[in-house]
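Starting off with a structure, shown below.
Heads up, one of the protein chains got dropped from this complex, but the rest are sitting where they should.
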Amino acid sequence: MKTRTLILAAAVAVALAFVPMFGSDVMIQFGINALVLAVLAQSWNILGGFGGYVSFGNSVFYGLGTYGTAIAMTTYNLPFGVGLVIGVVLAMLGAALVGVPILRLRGPYFAIATLGLNGAMMAIFSNLPIAGTNIGLVLPLTRNDTMFYELSLALLVACTLTVFWISRSRYGMGLIAIREDEDAAGTMGVNATLYKVTALILASIFTAVAGGIHAYWSTFVDPASAFDSTLNVRMVIMCVFGGPGTVFGPVIGSFVLSTVYEVLAAQISTAAALLFGVVIVLAVIFMPRGLADIMRDRANFTLRYFIRNIRENRL
Amino acid sequence: MKRAFAMTGAVALLAATALTAAPALAEDVITLGASVQMTGATANTGRYYRDAYQMAVDKINAAGGVKVGGKTYKLALKMLDNQSNVNLSVRQYVQLISGDKVNFLLGPFASNFVISDSSVAEKYQIPMVQGGGSSGQIFSRGYKYVFGTLPPAGNYYASTIEMMSKLNPAPKTVALVAADDSFDVSVAKGTRKLLEKAGMKIAVDQEYREGNSDFSSILTQVKAAKVDTVLWSGHETEALNFIRQMKQLNVDPNGMYAFTVGVPTSDFRKALGADANYAFGMTTWLPDASLKDKWFGDAAQFAKEYKAKFGYDPDYHAASGAADVETYVYAIEKAGSLDPKKVRDAIAASNFQSLYAQVKYAPNGQIDLPQIVVQIQKGELKPIYTTQFINKPDYPVPAWSKR
Partner (left out) sequence: MVLAQILLNGVLLGGLYGLMALGMALVWGVLNIVNLSHGALIMVGGYVVYYLFTLAGIDPFLALPIAMAVMFSLGFALQWGLLNLVVRSKMLNTLLITFGLDVVLTFTAQLLFSADFRTINPSYAGANFAIGGLTVPTVRLAAFGVAVGLATGIWVLLNKLPLGRAIRATAQNLTAARLYGVNPRMLYAVTFGIGAALAGAAGGLYGMISNLTPYIGASLTAKSFVIAIIGGLANPFNVILGGIFVGVAEAVTALYIGPTYTDVISFGLLVAVLVLRPSRAVRAA
């Protein structure tokens, strides 16, 4: 990674921090949404992009963060910050508890187990009286979108710094070794279970904070929105679209897709979802390694690159 | 990597222009904004609001528009499609207020949407008059800017239970089946109290998961309990499944069975055919000529025009949506101003006759209306009871095997 890139990244982050001073309310709330999604995609990147484990259970941590914050604030009248901490602790506990048994599974079986976990959590929370059952909880109203924006931005910066560290550390090398060949990584002395579980816990921290911020901002949580498996699919899509296992790919991927979706939804609302599906299908066919792969090398942005991708993956 | 950031910048710029490009507003226009379900899982009901809002706005404009302090304004409508997605609808309401600069808000369909979306209205202190959410959760938060034209969910079964006690023989045992979402839990809670007061026994009390499509376990228990009445609360597609499976499993309550939703819509009768007969239901509204209206003449004419324009019959959702638009016209004219606070106060003091009902809001912002008990008799929807019998009910309902 060149120094120039890092300086540019820092400059973009600083520039984004000033958006609330100049941007419209629409811009800010689009920003909050895009930043939260970017955090989710970036956290998913830790285990999914580097470790190669496709999780559909990150929305579990999102939900735990959401409910930790919401229950603390509504039932116990605790301040927002305490709520976030409770959410994070819940999510970390959850990640550690389920991580050990579930991370023994590989390939699609891990993916499906996490999907099942999310379904089970949604069903459990819709029966929990403390969580307001399926009716959900109403949080107090705050008119401070700038705070939510800056918090989300700070979270994204923290998450990206963590991923940056991972990409340069022995720890990250270990995760990549697991992705490439888990058995070989084991013989090389990588404690695969430890690496995978810590990756899941790291992801759970950022995901839970994002959930907590979103809960307070939207003032209402219910099981369907907290444990939303399509949200998890969006994390995956944004990460993969941008470039899994890269530092900036997931962030760029989510900003681009958030914008595309927002423009589609505003301009041609009825066909928006349909087109979003088409975009996903085409992206998988023509650029299976994500935007980051194209941007790494200008020469990649040619017809030949896309055809090569198809040649590589078709039957 | 540098290209990457250049591209992000370009994308951000594109987003900025896309998001801030609001249509230029002419001076003499009052814009109402709404985000409704035009696509997605609840689009089937969302269309009533989309079409009713549009029709009411067109009608009011054709009659001259809104007069404020000697000046005449036309109404404009800015509607977005929330794709049956709550998160999207919240963002669209912010967009409507701060991007499109609409003057006032109309609501989406369904309680869970209204709960989230109305917090945007409250945040910006722009009134939202909505005809799509009736759960107690909407009105118990002390919000000042949310008004609702559907009556409280807890009272939905009040008129039905009152009618039941006047039937011969009066039902004694009841099976209460309700979905577990905000609205239906409110209905069930209220209904339990009402049944207790009426001295009826709840023999089966089951809550089911919203979106459930198989009721065979619940129905088997209902059948075994040999109840006199089934009172059911949920969503239209679930009601459809419930009736079909009642027939498949030969579940015959001794007296009757009633639903909160579905029965008044023509879709429901079309989908079930003869199996829809005998089902009791409720509606706050019937297209009756006695409901006079300043713009449409009366409710019957409204229904006729609506059917001619959109090709399907309106139900209480549509009437309630039209009343939301009318609420604004009355309130703005009375306030003599477009100031959101003044208009808000004028809405709170509303009291007018419309095609929907006599519109008047309680201090918490919600209207209170009696439900009209209806029944499908030989394929036709018949009003049965409000505070007294209007038509003779088909009672007791014959067993499935004897139809």
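Each chain carries a letter (A and B) given by its place in the written order, and its residues are counted from 1.
Quick note on the criterion: contacts are C-beta pairs under 8 Å (C-beta built on N, C-alpha and C of every residue); 3 or more make two chains touch, one makes a residue touch a chain.
Just so it is clear, the model here is predicted, and its values are computed rather than measured.
*Asks:* Consider the whole complex, including the chain that is not shown, and state which of B:Ala43, B:Ala303 or B:Ala323 touches that chain.
*Replies:* Going through B:Ala43, B:Ala303 or B:Ala323 one by one, B:Ala43 is the residue touching the chain not shown.
*Asks:* So one chain is hidden, and I want to know which residue out of A:Arg104, A:Arg143, A:Arg168 or A:Arg304 touches that hidden chain in the complete assembly.
*Replies:* A:Arg104
*Asks:* Of B:Thr72, B:Ser140, B:Gln248 or B:Asn391, which residue touches the hidden chain?
*Replies:* B:Gln248
*Asks:* What does the interface between chain B and the hidden chain look like in terms of residue numbers?
*Replies:* Per the touch rule, chain B residues meeting the hidden chain are 39-41, 43-44, 47, 180, 206-209, 211-214, 216-218, 220-221, 223-224, 236-237, 240-241, 244-245, 247-250, 267, 271-273, 275, 400.
*Asks:* Across the whole complex, list the residues on chain A that are touched by the chain not included here.
*Replies:* 48, 54, 101-102, 104-109, 111-113, 115-120, 122-124, 126-127, 134, 230, 233, 236-237, 240, 244, 270-271, 273-274, 276-281, 284-285, 288, 310, 312-315
Operating definition for what follows: only the chains that are shown with their structure count from here on.
*Asks:* Find the geometric centre of each of chain A and chain B from their Cα atoms only, then give the gap between the two centres in Å, rounded to an integer.
*Replies:* 36
*Asks:* Would you pull the chain B residues touching chain A in the complex into a rising list?
*Replies:* Answer in residue numbers: 1-5, 7-9, 11-12, 14-16, 18-20, 38-40, 80-81, 83, 86-88, 90-92, 94-95, 97-99, 112, 115-116, 119, 122-123, 137, 141, 180-182, 185, 209-210.
*Asks:* Note which residues of chain A are touching chain B in the complex, please.
*Replies:* Within the complex, chain A touches chain B at residues 1-2, 4-5, 8-9, 12, 23-27, 29-30, 33, 123, 126, 133-136, 138, 141, 143, 218-220, 222, 225, 248, 252, 255-256, 258-259, 262-263, 265-267, 269-270, 272-273, 291-292, 295-296, 298.
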